[in-house]
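Could you have a look at this structure, given as structure tokens, before my questions?
All protein chains of the complex are present and in place, except for one that has been dropped.
What follows is chain A.
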Amino acid sequence: MSATIAERLAARIYEILGAVPDPEIPVISVVELGIVRAVRAGVPAVVVITPTYSGCPATVAINKAVRAALDDAGLRDVVVKTELSPAWTTDWISDSGRAKLLAYGIAPPETTAERRARRDAAPAICPQCGTGRTAEISQFGSTPCKALWRCLECAEPFDRFKCI
């Protein structure tokens, strides 16, 4: 396979999977969430995906959705492979993914670089009013990837992506 054909196939696969929503947070795609780790050119081409949390029930649904999207696009011979290492990190959530999370009402995780820049844990930014005057209600929320916070200005509770 020539480089251009391989590149075009990889771009097409990214485009297809860019339309596969995360089953629990359907406003962002599995690509934006960083679950699709790589597309490796070759015969067959390999899509590498990685689970977010070990016990996340969405993992099975994501595997099925990725497979189905490839099949529907006529790419039955593309192999889907799961790799655990390096472990998924919220740093892999793309900028467009972060913006969509915020618009959806979920405070996006800060990046490792942002966290290192300050000594203490940063407060979440309220997705409703934008203030940083917020407090954590519970370290665990409605799904394994989220914690529960509330805003001290507008009093709205909201989900925040846990930073891992």
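Here is the rule we use: a residue touches a chain if its C-beta (ideal position, glycine included) is under 8 Å from a C-beta of that chain, and two chains touch if they have at least 3 such contacts; residues count from 1.
The working rule: contacts and distances are computed from a predicted model.
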Protein name, per the UniProt record, of whichever chain is missing from view ("NADH-quinone oxidoreductase subunit G", "Sugar ABC transporter ATP-binding protein", "Ring-1,2-phenylacetyl-CoA epoxidase subunit PaaC" or "Acyl-CoA dehydrogenase family protein"): "Ring-1,2-phenylacetyl-CoA epoxidase subunit PaaC"
Touch with the missing chain holds, among A:Gly34, A:Gly97 or A:Gly141, for A:Gly141
Name every residue on chain A in touch with the hidden partner chain. 51, 53-57, 83-89, 137-142, 144, 148, 162, 164
